[in-house]
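The complex appears here minus one protein chain, its other protein chains still in place.
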Amino acid sequence: MTKYYGWGLPYNASAYGAEIDRLIYVLHVFMILLFVGWFAFLLFTLFKFRSRPGHKAEYKHNHFKAPTYLEVGVALFEAVLLLGFSFPIARHVRALPPKGEAMEVRIVAEQFAWNVHYPGPDGVFGKTDIKLIGPANPLGLDRSDPAAKDDITAINQLHVPVNKPVIVRLSSKDVIHSFFLPVMRVKQDVIPGQNIPVWFQAKASGNFEIACAQLCGLGHYRMRGFFIVDEPDKFSAWLAKFAPKVAAPAPATAAAPVVPAV
Amino acid sequence: MSDNLIRYISKPHPVTGVTNAKLGIWCFLASEVMLFGALFSAYILLRTGASSWPRGSEILNVPLATLNTIILITSSVTMVMAWASLAMKEFSKYKRYMGATILLALAFLVVKSFEYGHKFEHHHFPATDTFYAIYFTLTGLHGLHVLGGVVVNTYFLFPGSRMWEHEPEQFMGRIECAGLYWHFVDLVWIFLFPVLYLL
Amino acid sequence: MEHSTEEIKKHVKVYIAVFAALAFLTVVTVTISYLHLPVFQAVLVALVIATIKGSLVACFFMHLISEKQIIFSVLLLTVVFFTALLLLPVFTSGHLHVA
Partner (left out) sequence: MSEQHHSHDLPFWRKYIFSVDHKVIGIQYGISGLLFLLFGFCLMMLMRWQLAYPGQPLPVLGNLFSEKFMVGGIMLPEFYNQLGAMHGTIMVFLGVVPLAVGGFGNYFVPLQIGAPDMAFPKLNMTSYWVYFMGGVTMIASFFVPQGTAQSGWTSYPPLADIATVGQTMWLIGMVFLITSSLLGSVNFIVTIVQLRADGLSFFRLPFFVWAQFVTSFLLLLAFPPLEAAGVLQLMDRVAGTSFFLPSGLVVAGKPLTVSGGGNPLLWQHLFWFLAHPEVYVLILPAMGIVAEIVACNTRKPIYGYKSMVYSIVFLGFMSFIVWAHHMFLTGMGSKMSAFFQITTMIISIPSVIILTALALSLWGGSIRFTTPMLFATAFLPMFGIGGLTGLPLGLTASDIPLHDTYYVIGHFHYVVAPGTIFALFAGIYHWYPKVTGRKMSEILGKIHFFFSLIFINGVFMPMFIMGLAGVSRRLYDPMQYAHAQPTQPLNVFISICAWSLGLAQIPFILNFFGSLIWGKKVDRNPWESTTLEWSAPSPPPHGNFDHVPQVYRGPYEYSVPGQKHDFWPQDMAQEN
């Protein structure tokens, strides 16, 4: 797995990830240039005007034009960042793809696991009820609901097909979590009481991971899930394998979340 | 103590035109505005986010609260009259008005405690729902402010009033500040009353 | 501030008038609440009345009407941030994805 991760930005498997990465690179080049230039000026000044015999400070300031240009330059650059990069990228990232095109998945976070809920072939999520929540049914899925009959649930593993937009609807059972897919440039806080959608489109297949990015308790550090992007045929095979009512096997107690081996 | 070296304790600053205490109390009130502002902000956020919200007038006791409003307004008047009496150098009148202010404040608290008791009898607690939660928090915090006012005013009625004999100007300044605080408590109630009880 | 007895006596008259106005407005706002106006109008009327009452207290009991500029500066700043505190959280949450 380490081939995806290193000392810089993680591998980008996301269709829109390149835009975000480009912004980050542009920003860092700008930051480094500005800092190096400014720091060189600082060091030069410190050396040139060091106190020494025969050297006296000047009372009157030179009238500098450079700072004004610098201020205006920085302000303009920030305007460019906002209008040219951040707003359009944010608009792209936030705008959900049309319903028919995208695959939809629900993820319900809890201490300390990700419950994944596929609507099944009918494309409709079955009803859930918190009264039905138990070790064998962490989502509280009401299997008597017709729409729920074909629903597929899984714990800590999210399978998606490559090159297809995916909408993930995020909610939480208990505390705030944050759904983080490093390779997909997706991060979204999961707020209890809300149902927040995010979307992405994988452009490469592979075995990646889901991380929790918001402190959610003792087990925050091990709230890891598997994020598997498959070729469409392999994905269909996986769905088919799980399609019968395979309830999630693990007891979802807070003490010991079970990570099924992949 | 070093108090004597500090300027503008009883005489206003020539440029700003106020004494230290007066500027201080207004700054304090500014922070109080933000404190209650945050709670009102919480109220708005919770109410706009709620699927249903009870009408205060249907579950709270409006006549009792109206009585309390009148009591608090009256106490504001007696408070300002206490200050005006000092300005007219009528110390005994000051004592009477100040005493009345304290009694009215206590009356407010007694009425409030009846109201609370009534709610508890019917098993309405802060934990019952979000409306009761914000109702008890806001009125409770306001009640604590009333209680604080009672303590301060009682001090200025009895031991604190000895200052009148040797530092009348400074004493008047203190009563003015206590008054500002007291009117602020009244002012908060003026907004709490319709927001919680009538809407 | 000079506090001549004459002036204070004038003040006292104002205090009594303000008290009458406050009591009257309290009765008005309670009466209106029994009319069961639609929510928006009810909120508007109640807040307008409360603001008038609050202003009366602030202007006359708290002597803001004749206060010094430094106090106004502090209060102006407070009002600005108070407004931000009241409005921005609600605006920001106007887009909640309720479950």
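Chains here go by letter, A, B and C, matching the order in which they are written, and residues are numbered from 1 within each.
Heads up, the rule we're going with is that contacts are C-beta pairs under 8 Å (C-beta built on N, C-alpha and C of every residue); 3 or more make two chains touch, one makes a residue touch a chain.
Since the structure is predicted, the reported quantities are computational estimates derived from the model, not experimental observations.
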{"item": "Touched by the hidden chain, restricted to displayed chains", "value": "A, B, C"}
{"item": "Residue of A:Val74, A:Leu96 or A:Ala240 in touch with the missing chain, whole complex considered", "value": "A:Val74"}
{"item": "Residue touching the undisplayed chain, where the options are A:Lys127, A:Arg143, A:Lys164 or A:Lys187", "value": "A:Lys187"}
{"item": "Option from A:Val124, A:Ala147, A:Val162 or A:Ile176 whose C-beta touches the chain left out", "value": "A:Ile176"}
{"item": "Touch list for chain B against the chain that is not drawn", "value": "1-8, 13, 16, 18, 20, 23-24, 27-28, 30-32, 34-39, 41-42, 45-46, 49-50, 125-130, 133-134, 136-137, 141"}
{"item": "Residue ranges of chain A at the interface with the undisplayed chain", "value": "1-2, 4-10, 19-20, 23-24, 27-28, 31, 34-35, 38-39, 41-42, 45-46, 49-52, 55-59, 61-62, 64, 67, 70-71, 74-75, 78-79, 81-82, 85-87, 89-91, 93-94, 110-111, 130-131, 133-135, 138, 140, 173-176, 178, 180, 182, 185-189, 191-194, 196, 209, 211-222, 224, 252-254"}
{"item": "Residues from chain C at the interface with the omitted partner, ascending", "value": "70, 74, 77-78, 81, 84-85, 88-89, 91-97, 99"}
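Please note the rule applied: only the chains that are shown with their structure count from here on.
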{"item": "Label of the chain whose CA centroid is most distant from the centroid of chain C", "value": "A"}
{"item": "Chain A and chain B: spacing of chain centres that average the CA atoms, whole Å", "value": "49"}
{"item": "Whole-Å gap separating chain B and chain C, where each centre is the average of the chain's CA atoms", "value": "14"}
{"item": "Overlap residues in chain A, where contacts from two or more other chains coincide", "value": "none"}
{"item": "Chain C to chain B touching residues, read off their complex", "value": "1, 3, 5, 8-9, 11-12, 15-16, 18-19, 22-23, 26-27, 29-30, 33-34, 39, 42-43, 46-47, 49-50, 53-54, 57-58, 61-62, 68-71, 74-75, 77-78, 81-82, 85-86, 89-90, 93-94, 96, 98"}
{"item": "Chain B - residues contacting chain C, complex", "value": "12, 16-18, 22-23, 26-27, 30, 33-34, 37-38, 40-41, 44-45, 48-49, 57, 62, 66, 69-70, 73-74, 76-77, 79-81, 84, 87-88, 179-180, 183-184, 186-187, 190-191, 193-195, 197-199"}
